[in-house]
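The complex is shown incomplete by one protein chain, all other protein chains being positioned as in the whole.
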Amino acid sequence: MVNATPSLATKIGKLELNYPTLMGSGCYGSGEEFAPFADLSKIGGVVLKSVTRLPRLGNSTPRLVHTPAGMLNAIGLQNPGIDWYLERELHKYANRPCKIVGSVAGFSVDDYADVCRRLAQRDEIEAIELNVSCPNVASEGETFGCYPDLTARVVEAARATTDKTLIVKLSPNVTDITAVARRAESCGADALAVINTVRGMAIDVDAWRPRLGNVTGGLSGPAIRPIAVLAVYEVAAAVKIPIVGQGGIETVTDALEFFLAGATAISIGTANFTDPRIPQRIVAELEQYLRVRGVGSLAEIVGRANMGISNAHQYEGDEG
Amino acid sequence: MVNATPSLATKIGKLELNYPTLMGSGCYGSGEEFAPFADLSKIGGVVLKSVTRLPRLGNSTPRLVHTPAGMLNAIGLQNPGIDWYLERELHKYANRPCKIVGSVAGFSVDDYADVCRRLAQRDEIEAIELNVSCPNVASEGETFGCYPDLTARVVEAARATTDKTLIVKLSPNVTDITAVARRAESCGADALAVINTVRGMAIDVDAWRPRLGNVTGGLSGPAIRPIAVLAVYEVAAAVKIPIVGQGGIETVTDALEFFLAGATAISIGTANFTDPRIPQRIVAELEQYLRVRGVGSLAEIVGRANMGISNAHQYEGDEG
Amino acid sequence: MALLDLHPRMHVATVLEHSEPANGTHVLSLDAPDLARATRAGQYVMVVPPSGEAAATALAIYDNSGNRASVLFFVTGKRTRELAAVEAGDSLALAGPLGNGFDLSRGARDVAIVAGGVGIASVWICARELLARGARVRLFYGARTAEMLVEAQRFADAGCELILTTDDGSCGERGFVTDALARASMPQEILACGPSPMLRRVGEIARERGVLAQLSLEETFGCGVGGCWGCVVPLVASSAQAPGFPPADAGGSDVVYARICKEGPVFWAHELRW
Partner (left out) sequence: MALLDLHPRMHVATVLEHSEPANGTHVLSLDAPDLARATRAGQYVMVVPPSGEAAATALAIYDNSGNRASVLFFVTGKRTRELAAVEAGDSLALAGPLGNGFDLSRGARDVAIVAGGVGIASVWICARELLARGARVRLFYGARTAEMLVEAQRFADAGCELILTTDDGSCGERGFVTDALARASMPQEILACGPSPMLRRVGEIARERGVLAQLSLEETFGCGVGGCWGCVVPLVASSAQAPGFPPADAGGSDVVYARICKEGPVFWAHELRW
């Protein structure tokens, strides 16, 4: 037992992964960009950069700012639009040694449904992630993912277009993430990605202006890990569908926090900007961690740290 | 002009500060604890640890966990209750070389009103901060500060009890902090403290349980600075009352980000755990920064980085 | 350093010596006369990280002789790793002395000091002072391996009777230091510092055998000076060390959380309710 190789294989809806590690959307290109530096056959899969119905030039520059233990980004969903994407790009992503997950972003419910349907028809794509965390132009900067009802409409519409695995990516910028999670589940999501970036900004104190061309950006990296671990912990208690945990994962210890909090798989984004060898290292050390503890499979530890929120309170606890 | 000493004096409602630096509630005791290590005459004031109507033992341990560029805390508002506090403690805080701001926490609207009224009657207290970021036991873990209407009721009730400066401390754990800010303003708040800690958790991967006795905690320190700067930036555009900016301030550059985003004063908490000399250093370097730029007073730079959220978008910008 | 003149307990000290008595164990000796002079047995300092990129680290004042203050630490994470990179000639900012140390006022003639691992750093000054007044001092000292029983010889040379234990039996008895204590003849008083499980057991033994024990506790610190209430331990409200809190009959409690950094780090075993 202690010497058997523990199984790291995992399943997200119909998506079967040899390794529980997805590469975060927008951080890993199509995988090809990292192939010279990392072994794609040792990762679970790549979530492609989000694609939209129409072409998007993306935001003005700068698009990135480094912050303490993290990074702000405001790319603006630069992409050639679904038509061009399907005709000229997607075929390049075939025959990868890992799974390919498409990511869909939109500015209306129809956007999501339309792009999701067309993307899902393609064999290169094994599952689809709905990025409901980009501004809903209709309602000025608000994001679908911040409102349970808007999220529900997007998920319902997308669900109707495909049987492939649908992963709904939740925004942390909400009062109660479990409310959004429950609606996504009840509307047919197969899994939830928790969390997308946290909204933030940085200011240039010499120029007296925001550092990002887009003024605001999304915070990622280790700085947001405690926020992400809690989100996974709370969502895991609220839904039955699998969770892809993400937000600042850099080491096996970080990864384990997410699995113990209730994630069935994890996603690694910003850490690839520090060292492209990290995903493979995490897989190797996960195997080692399970082996020395005589745990046969990763599945056995998922959610094991979950003791509810109140159990641990000695007196009405709070965070003051 | 370039050689004149720039003025750092600032005003929060009726509260006049020689320096724009408050020490964060719960981080600096009553000031006395730090007196052997820092010069209290070189800080604007101390915000006292939040006090509640009844005595509170606080949360079980551990109450603190270090995280990347930050810290999680779950103290649980340990305090002897307002009666004991007024009888046996407050008098010790008189004759400080800096201003003393009381902090009130509660679990019902009446709690806030009652404690605020009694605290405000005391001469030791020059202003009161309403910490509306602790769980509302009535509605299971929700916090007043996460709901505009609950916040409004607390502020109205507290406002009715005193003419002293009322600072309402906002929670960042909301979908739209400006909605809460506007209600607080319209209900009579003299100023807003932005932000309190961000909810998070950490897990012990050897013991397979949460690291904090309270399971969840509040994230503070540089990790949350980008989140805090954006909150100040957005709230400054939404209200007319002054803002006390806070969240991860460690250096003069950090402080300037908050002033340029729209804060009239700042609050320093966790940084005191790194080096108690930081607040005094920031004041000295702020003076220097203004002098070399020939800026006569701090007031002249408040909000100067604010260019709205949309201006900078080259195309529908977003944070994808 | 105008800043500092104002603040008698904030120091900027030059590192005179950096030694590594065992792999991963470091001793920094600082030129800090004021700090050394003010230090009492069992007190500690908060060391400001040179990078400024972490919370200050609580370290016991290991020794305070000859105008020097020294600290002894294990590398266990980011902050101690950073301190391990400090070199002689560098300067370190630190606050202290902090906390209430061991109470040696009752003049016990036969004392047992129990140290687990890096807990040894908190008891050298005690041992030295007790020996100086002619007391019998037995040091019960446990560590993982022989190599980690750092500084043992120093205590022996000073006149302590050593009872050593290691987890792997590589030196002294194999097993827990508290087992050795339990088998020994009881002293008039016990002073202990080490991991919580060890301290709890010392407390039990002291109670069973009717001996007074002082325990130096550890917790994750925030401010380290009493300002944040992050470092607490449950204490009987009747303790002289208990912070002000209403009694049970007034809506308060008979057991309250005391700050390890301020009311402690040393507590009477019989007053703890952990």
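Letters A, B and C mark the chains as written, and numbering starts fresh at 1 in each.
The working rule: contacts are C-beta pairs under 8 Å (C-beta built on N, C-alpha and C of every residue); 3 or more make two chains touch, one makes a residue touch a chain.
Quick caveat, the model's predicted, so the values are computed rather than measured.
Visitor: Considering the full assembly, with which of the depicted chains is the omitted chain in contact?
Guide: Those shown chains that the absent chain touches are A.
Visitor: Please pick, from A:Met71, A:Val104 or A:Ala152, the residue that touches the omitted chain in the full complex.
Guide: Selected residue, touching the omitted chain: A:Met71.
Visitor: Which of these, A:Gly44, A:Gly247, A:Gly262 or A:Pro276, touches the one chain of the complex that we don't see?
Guide: With A:Gly44, A:Gly247, A:Gly262 or A:Pro276 as choices, the missing chain is touched by A:Pro276.
Visitor: Even though one chain is hidden, which residues of chain A still touch it in the full complex?
Guide: 26-29, 33-34, 36-39, 49, 54-55, 57-58, 61-66, 69, 71, 73, 75, 78, 80-81, 83-84, 88-89, 250, 270, 272-277, 280-281
Assume only the chains that are shown with their structure count from here on.
Visitor: Which one of the chains is farthest from chain A, going by Cα centres?
Guide: Using the mean of the C-alpha atoms as each chain's centre, the farthest one from chain A is C.
Visitor: In terms of Cα-based centroids, which chain occupies the most central position?
Guide: If one averages C-alpha positions chain by chain, the most central is B.
Visitor: Max contacts between which two chains?
Guide: A-B
Visitor: With chain centres taken as the means of their Cα atoms, state the distance from chain B to chain C in Å.
Guide: The computed centroid separation for chain B versus chain C comes out at 34 Å.
Visitor: So which stretches of chain B touch two or more other chains?
Guide: Residues 26, 57-58, 69, 73, 75 of chain B each touch two or more of the other chains.
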